[in-house]
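Pasting in a structure now, in structure tokens, and then I'll have a few things to ask.
Other chains dropped; remaining ones untouched in position.
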């Protein structure tokens, strides 16, 4: 059963076809699959419909800057304390990408509808927001169980692929996600799920009573590849921290297209294929 | 800044006052002053024998945490979040907020910000939403926002247990009257004037005949901030704590993302 285990992040990225609806997880907590993102850019993926769950940072910004994205459906793309996401801003302003503005709980609700196999999920709030006004896939309906009670019906989000980084997986393809329960929703909603992990667990995660509750069974997983420091320059809780120098360096360099190209060169193209590890020390900050 | 306290300490104390009676205060990302205010509120309530919960997204401290994901929004939907903070690149006189961009021709506006995050939901569901914006100018306080990330008010048939309660800036404190959809100046921070507020605000608002000065933090409050709040808030915001409180703010906390 270990054909589910791939050699590296590049082998994983090879499984993402051009044009895929790809769901990626927010950067906080270290579950953004950055090594796989570098590999996606190296492989030259095109026309992605990116769904950020519910937001993104460096990951979406780099994919957009590298020309991999046709559409981004998001509640926010930001570098957080390092500032606005420069490639995202440029691409939206120029019309180079289509942006579908959403709001965090609507992204979750859409994925939960996908997870349950229902066509839509109603959600409170939202009414009167310009988000709703610009979304022709939302409907304001009457709550069928009460009088004069409008509510927004959100269509199910069914990504072709969910992509994230996890602290732990096993040889059977089971993936331990720790506190990030939203990754389960992503995996359930998506047609398949690709995962990089820090390391492999000996034995079967589903047979460990303390780890099984936060484990996504292999049934949902298309492929797993080990990528040590695979979230860097973001950190992973309890394992390594955000690389503030690298994140600040990106925020600075990506302000211009030339700077972004230089970043790609040194970070994505200019490295050995399995050289994500140790990247941070090798390239000094700003 | 005025006398023997920092502006941040004034704002923290002001916001903590607004949070009175909130059993569960949630604080979003990149919000060190609201976070500190929530911790100050919790400290005061604890001294008074009341239990107040604080959830600061993205930290493991204090004791109650939320991951800022589905749980946060669902618990707000359940009515379990009493206070939250929002900001806006633009805020208008009807308390509409804009986190998306500036200019005509959406989506290709001339300025594009990150996006609306959870505002379009939490603004409806959390009873006491405090707007917080440190840059008080005609650029930020506008007559009408260019994109409504979340509306300040809703028609009466729209389910809306929550909404805007106050707006805190670097110049003043506004209260918001939801029925009239209008801000009213509640106090002006020491060192600033009503005229300065009016000149820097792009929207109309009510000005009572007498507008008090925002009460500066007393010695007991400053002591709590510096001894108790500073080390706690240094966990999610080490740079903020260091800037406001120096080494005191960092020594007690666990720094970084861990």
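When the chains are written out, they are named A and B in that same order, and each has its own residue count from 1.
Note that in this section a contact is a pair of C-beta atoms (placed from the backbone, for glycine too) under 8 Å apart; a residue touches a chain by one contact, two chains touch by 3 or more.
This structure is a prediction, so every number in the text was calculated from the model and none was measured.
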Number of copies of each distinct protein chain, complete complex: A x2, B x2
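The rule is simple: only the chains that are shown with their structure count from here on.
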Separation of chain A from chain B, taking each centre as the mean of its C-alpha atoms, in whole Å: 29
Chain A-facing residues of chain B, complex: 29-30, 58, 67-71, 73, 77, 99-101, 106-110, 112-125, 147-151, 154-155, 157-160, 239, 256-258
Chain B-touching residues of chain A, taken from the complex the two chains share: 28-30, 54-55, 74-78, 80-81, 84-85, 88-89, 92-95, 98-99, 101-106, 108, 112, 123-132, 134, 148-151, 179-182, 185, 235, 237-238, 241-242
